[in-house]
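Following this message is one structure expressed as structure tokens.
One protein chain omitted, others in place.
Now for chain A:
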Amino acid sequence: MSKIPESLRYSSTHEWVEDLGDGRYRVGITDHAQALLGDLVYAEVPEIEKNLQAGTVCGVLESVKAAADLYAPIDGKVLERNEALNDSPQLLNEDPYGQGWMMVVAAESSAYAGLMDAAAYANIAEA
């Protein structure tokens, strides 16, 4: 059973989004996603200033065995990236909702409101 914090919102492509206020949103992958991917060894997160379109590929997550696309959960622009992932991609596995965050984006609150809540995401993750 994976962890799905109540305080976050979720995309169907297994990213979480946290409302930081002032139109800023932190993004990461869910506990369910990191468990499926296995030990991650490389993360390619989009560049700062890059415009993201929800549901489209914006980066790459690589485990020992496989490369997986990273999807943007929300329309927006990248404000910050978690540079710690360059040297420590395992943070994505160890602490997906904390130190394993991937980026902070500027987005509209309406887009955030359109994401799934924890209960709705649990239906997808545990299906």
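Miscellaneous remarks
One rule holds in what follows: a residue touches a chain if its C-beta (ideal position, glycine included) is under 8 Å from a C-beta of that chain, and two chains touch if they have at least 3 such contacts; residues count from 1.
Definition applied: contacts and distances are computed from a predicted model.
Missing chain, UniProt protein name: "aminomethyltransferase", from among "Carbohydrate ABC transporter membrane protein 2, CUT1 family", "NADH-quinone oxidoreductase subunit H", "aminomethyltransferase" or "Rod shape-determining protein MreD". Checked against the full complex, the candidates A:5, A:38 or A:114 give a single residue touching the omitted chain, namely A:38. Summary of contacts with the chain left out: across A:20, A:60, A:84 or A:119, the touching residue is A:60. Mapped onto chain A, the footprint of the missing chain covers residues 35, 38-39, 41-42, 60, 62-67, 90, 93.
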